[in-house]
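On to subunit A.
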Amino acid sequence: QETIKVGILHSLSGTMAISETTLKDVMLMLIDEQNKKGGVLGKKLEAVVVDPASNWPLFAEKARELIAKDKVSAVFGCWTSVSRKSVLPVFKELNSILFYPVQYEGEESERNVFYTGAAPNQQAIPAVDYLAKEEKVQRWVLAGTDYVYPRTTNKVLEAYLKSKGVKAEDIMINYTPFGHSDWQTIVSDIKKFGSAGKKTAVVSTINGDANVPFYKELGNQGIKATDIPVVAFSVGEEELAGIDTKPLLGHLAAWNYFQSVKTPENEAFIKQWKAYKKNEKAVTNDPMEAHVIGFAMWVKAVEKAKSFDPDKVIDALPGIEAPNLTGGVSKMLPNHHITKPVLIGEIKADGQFDVVSKTGLVAGDAWSKELDGSKDLIGDWVEKKCGNFNVKTGKCGGA
Partner candidate 1 sequence: MIALATLLALQPSAASAQGSPQAADEAFTRLGADSFSDTNRAIEILIANAHPQAAIIIEALADGRLLAGGGAVVVKTKDGKLLDARTGAALASEPPGLGAVRLNNGVRRNIQAALGGLGLLNPDAGKRIAAAEAVFKSRDVSVLPVLETAIGKETDTRAKAALRQAQAAILIAKADAPPFDRLAAVDVLRERGDQDALATLRSLPGDATSALKDAQARAITDIEGKLALWRTAQNLWYGLSLGSVLLLAAIGLAITFGVMGVINMAHGEMVMLGAYTTFIVQEVIRTRFPGLFDYSLAIALPLAFLVAALVGIAIERGVIRFLYGRPLETLLATWGISLILQQAVRTAFGPTNREVGAPAFMSGAFDLGGLAITWNRLWIIVFAALVFGALLAILKLTPIGLQMRAVTQNRRMASAMGIRTGRVDALTFGLGSGVAGLAGVALSQIDNVSPNLGQSYIIDSFMVVVFGGVGNLWGTLVGAMTLGIANKLLEPYAGAVLGKIALLVFIILFIQKRPRGLFAQKGRAVEA
Partner candidate 2 sequence: MLSVDAIDLHYGAAQALRRVSVTAEIGKVTCVMGRNGVGKTSLMRAIVGHQAISGGKISFGGEDISKLRSEDRARAGIAYVPQGREVFPLLSVKENLETGYAPLPRKERYVPSELFDLFPVLKSMLGRRGGDLSGGQQQQLAIARALVTRPKLLVLDEPTEGIQPSIIKDIGRAIDYLRSKGDMAIVLVEQYFDFARDLADTMFVMERGEVVLSGPMAELDANQVQRLIQV
Partner candidate 3 sequence: MNASVPGALTSSLLYLDGVSVSFDGFKAIRGLSLTIEPGEMRAIIGPNGAGKTTMMDIITGKTRPDVGTVMFGGSVDLTKLDEAAIANLGIGRKFQKPTVFDFHSIEDNILLALKSKRTVARTLFWKTAAADAKRIDDILGIIKLGDARDRLAGSLSHGQKQWLEIGMLLAQDPKLLLVDEPAAGMTDGETAETATLLKEIAKDHSVIVVEHDMGFIRELGVKVTVLHEGSVLAEGPLDQVSANERVVEVYLGR
């Protein structure tokens, strides 16, 4: 019987393997499960796994291979923005579909890409609002790894905080290189910044490997969440699995999903995942949920279009709804981003998060309202057939 191929483009080696490998596994599980349900349009799905090895040119090469050689119907993949940027031209040229499951800096809406992770407005801003309201935070440290996602997020946040009346001297911005491991100076700077008599919080866009030593240093220097809370956008259950979380009690993370959310959907998913991994300690996290949603949406769109043809599926996708695991129903928007709730969680001693706040569904903005260059832009692939439509000039193609 003929099968339909689905590409999985996640790094299984190199620096990003640490994050991306589980996403490959979750995709395999979802495809497996779909096949047990009889596949899609009566055809079985077949996963094609490749390893782009955390190497950006290799991402492009592998994307081309998946689409041109393996003839996959859709690809689920990428983590870092640069890997997405690297495969973008390939997806455009060969006209295929990419589901991208990770929070990112926004400023993009492409016909061939569906963004199931959070846009900045679905993560950063609600988190800051929570801290300002619940913890009465008045002074902010924006600490991040020196690359585009943190820079952008911090730009958006800086503009936002200033619009809320926070003074420039109450914002400290700090960047560190990838894999930064000696946090002594920075943590003590944060401590110092936090001792100015105003309630202070850290908004962390520190990425990947650098987080563990950062949190270890926080713990050792005795910065408690009750003194200076840290809210992170890139630290989830998986990252915490590598740290002793007892000293980190109460520090926060903002995501659209936490494993600890008690809904029947989520509990079923966690059970399935643990069974699939044959590991009682296996954890779930936000980008995994994004793939769950994305995959469900793709299946529905294919069924709606009654075809695997990318063009038809791309057209069918906006408007498709799929339940998320936190008890709502997410919807694919015309800008190829989805609606998601924003959850704030506090770290618990067992490495899980205690959800302390949850919003309703927030629609993902492809273009940030806080940035001058993009405040008038929208993505609309339904009406305008355009990813960067300028509402002021009424023209497609930016400014």
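The candidate set was assembled so that all candidates are chains of the complex that A comes from, given by their letters.
Definition applied: a residue touches a chain if its C-beta (ideal position, glycine included) is under 8 Å from a C-beta of that chain, and two chains touch if they have at least 3 such contacts; residues count from 1.
Here the structure is a predicted model, which is why all the values come from computation and not from measurement.
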Touch assignment for subunit A within the complex, options 1, 2 or 3: 1
List of subunit A residues in touch with candidate 1 within their complex: 12-15, 17-18, 21-22, 134-135, 146, 174-177, 179-182, 184-186, 188-189, 191-192, 195-197, 209, 212-213, 216-217, 219-222, 225-227, 229, 238-239, 241-244, 247, 250, 346, 354, 356
